[in-house]
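Every protein chain except one is present and positioned as in the full complex.
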C-alpha cells in the first residue's frame, strides 16, 4: 500500500474524508453524517485496495506450503503481524490474530479455564476475577462464564455518579485472591478513560494478571502495550479502519507460550496422534484453522494509514470535536450527558439522554436527517441500569468527522426536541 | 451481485477462468497452474466486487442499530445468511457464521463441554466420542481436548489399505456410549468420500449426534443437509471462492437453541446483569461480538456464483480431471496414489508419492515449473502415519482447472523424476 | 420529518393520545413483557368472556412505535371474537416480518397499516410487536384458564 496522504500540517479533514468512499453517501436526501464510529468505523480505499490487490495477486493459504503463492501469502500475513506488533509497541510473536476483540477475551478466559491445578493460570473456588461495572459485554460475559465453569467468584469495581470508576474499595475488590483484573481502557458507552497505571499497580501488588480492553483506545490514540504494563491487550479491526472479521490479542510472550490452547485444529499443533496431540508455541498455538488472511493484510494497511495520519493528531482532532459536542449539549438544555461531561480522561464517544424522548425515537429521527448515531444499551446493559436509563443515544466521532457535522448533530437534537415535544 | 456468466451448455472453463484475476499470474516465468484448491481456493471478481461495493456503500455494524446504514448492513448480513441456508437446503436460523470450519467444530465441542449433567449434550467419563482416522486436525483435536476436559473417551474408525473407512467394527466403535460421531464428508488428504448414510444410520440406532465436516464437500458438490440426515455440518468459505475469515456451522434449530453457548460477548445475550446473563436463541447465541460482516456478503456471493455455474456441472468437470490425473499417474510408473485410486466415491484431491523423491523437493520443483501443489501432512498427521509416509504431494483441482493443466502437472512429475533420479 | 418517515401521522396520533391506556378492572389475566434489546416494557390485562375480548388495558414504557402499536392493537381486538382477534394479530405479525414486501390490508389492520414502514427496520419490529405479543400471551392464558374451568 502506498497511502498517498496530503501534508497535514494543519489537520486536513477533507483530505482524509476523500479516502473514504462511503462518506459521499446520502441518507434521506441528506449528506451522511456518520457518528457511529464507536460501533464500527468506515474503511479508506487504501485498506480496501491493499486487501484486494493481495487477493488478486498473491492469495493462497498460509503456512507450511512451499509453492510461491503460499510463500507470498505467508509473507504478507506474517508481515501484517509485524506491522500490528510495531503499532502496539510489541514483539511479532506476541500478536495473535482473532476474529474480533470478543474472541480475544474468550481465548484468555478459556485458556485459563483449561489450565490444570498447579498452573499459574488455574482458577477454582476461592479465586476471584475482577472486572468493572462499565465493561462491554465482550469483556464481561466470558468472565461470568469462566467463573461459572471453575467456581471462581466474579467481582467488579463500581461506578461513580459522574461516570468514573469508583476506586474507593479497590484494595478490597482486587486482593490476594484475584487471579485476573480485566478492564476497559476507554468505555464505549460512557467515553471514560480509565487510570490504567493505578489499576495495574494494584494488580501487581497482589500478583493478578491484567487484561486491558483496547477496542476503543487503539483506534484513537497511540498505544504502547509495554509502557502500559499490562499482561494482555486486545483490539478489534473493524473499529480502526480495517475490515470486519479481524482482531488482535496481544499477550506477553512468556505467558502465551505457557498458556493452554483455546481452540484445537490445524496450525496450532506440533505433533498429532489419534491418542493425543502437542501444541505449537504462540502465536500459532492460538490460531487454529485457516486464519483471516486478507483481513490481516487489511488490518496492517489500516495501521499504516492511522500511523501516516498520526495517532496524536487524530486524538487532538477528536478532542476538539468532543469538547464542541459536550459544550453544545450543555448549551441546549433538556439534554443530559451520561458519562463524564468534561474532556478530561475521556474518549470521543458521548452518550446522552433527551428529556422525554425515547432513544429509539431520537435515533430514528436523527437518521431521517442523515445523522447516524447509535441508540440502545451499547452492549453495556449494567451501565444503563446503573444510570437508570433503558438505553442511551451515543454520538462518536473519528478522524474523518468534521466540526460542521457536530453542528448538524446539535441542530438535529433541537429538531428532535421540537418534533417530540408534546 | 449480478454474476454475468456465459451460457455453459458445454462447461466453459475459459469463461470461468476469466472471472479469476489471479489466474493470469506467472510464477518463475510460467503460467500459474494452481492445484492447491483443497487448501484454499481463489476468488472471482464477483465475490470481490460484492464485498467491496457493500463496504463502499452500506457498511456499518449490524444488529440493533436504527440508522439507515445499520439497517442496510443488517439486511445484507441476514440475507447472506438466507443465501447460505438455501445453498445448504437449511433454514435461515440454522446457519451460524464462524470464522472458519475449525471454529465450528470447536463451537460444538465447547458447547457440549459446557452442558451440565442431565443435559442431552453432557459428556463425562464412560461417554464416548467417535471420529475417524482420516479426520483433518480441525475435526480431531477439538474432540481430543473435549475428551480431556470431560473424561470421555475418544474412539476412531480405522482405515483400509486402499484409503477407505474400515467399517468392520462400526457397531463396536459406535455404540450406546457414543454421544457424538464426527466425521469428514470428503477427506482433504485421501480424497475419499465417506458413506454418510451408513454412518448416520448407525449413529441414529445408538442415539449419537452426528457432525459432518463438509469443508471439502460443500465447495464441490451440491449439499442438502436435511437429506444427509446429520445433526451438524460445517463448511469454510475460503475453500469455496469466498473470502478468508468466514465459515458456517449448520445445526438443527432445536439443538442449537438447546445447546449452551460457546463464546460470551455482545449480540449473543438476552439480559446481562453483573451477577449473570441469559442468552439469545440461535443463531445469535453462537455469534458473540461483531461478526464477519463483509465476509458474509462475500460468502453469499460465492454461493451465488457456484449455483450459477452449477454444482453438478462443477462436480462432473472435476470428476473428469480427477480421472485424467489418476490414470495419468498410473501410466507414469514410479508414482503411487495415496488414497482411492479410482474415481468411485472420491473428491478431487489426489495425494501421491514419487519414489525416492521427498515431497518437499517435489513441491518445490513443481513450483519452479509454475505448478502450485501442496506438500506435507495436510493437517492429517495420523493418515500419513497410517500409510507410512512422512508427507504427501497433493494436487487438487477446482471449477477453473483445465485438462491442459493436469497435463502440465503430469509432465512436471516426469521432469521431477528425471531431475531427482540419482 | 420527511415523507418517507417511519413516523406516519397515525403513529404519532396514537403515541400522543393512546387509546385504552391505563390498567383497568375487571380482568382475567395480567402479563408483563419486556423487550430485552431496549428495555421497553408493558404490563397488560385482558378480560375474555363468551369467546369475545371484553377489555384490554395496559401501562408501559417505551418508544413511540411500541406505545402507538399497543394503542392500535387495543382498537383492533377489543369487542372482537378471540379467534378473529388472533387472526388480526397474525396479520400484523406477518406484516412486521415482511421486510417491506407486504401490502397491508386496511380492512383487517385499520390504523395498523401505518406500521408497514416499520417492517423495513428490523431493529424496530420488536418495538411494534411488544404490545401484541403481550396481548396474545395474556389472551391465550385467559382462554386456557376458562377452558380448564369449563372442562
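By letter and in written order, the chains are A, B and C; residue numbering begins at 1 in each of them.
Please note the rule applied: contacts are C-beta pairs under 8 Å (C-beta built on N, C-alpha and C of every residue); 3 or more make two chains touch, one makes a residue touch a chain.
Since the structure is predicted, the reported quantities are computational estimates derived from the model, not experimental observations.
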Which shown chains does the hidden chain touch? A, B
Any idea which of B:179, B:239 or B:377 touches the chain not displayed? B:377
Name, in rising order, the residues on chain B that touch the hidden chain in the full complex. 28-29, 358-361, 364-365, 368, 375-377, 384, 389-391, 419-420, 422
By the contact definition given up top, give the residues of chain A that touch the hidden chain. 63-66, 70-71, 74-75, 78, 270-271
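To be clear about the criterion, only the chains that are shown with their structure count from here on.
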Geometric centre distance via CA averages, chain C-chain B, whole Å: 46
Based only on mean CA positions, could you tell me how far chain A sits from chain C in angstrom? 39
At least two partner chains per residue is the criterion; list those residues in chain C. 37, 121, 124
Listed in rising order, chain A residues that touch 2 or more other chains are 28, 360, 364, 375-376
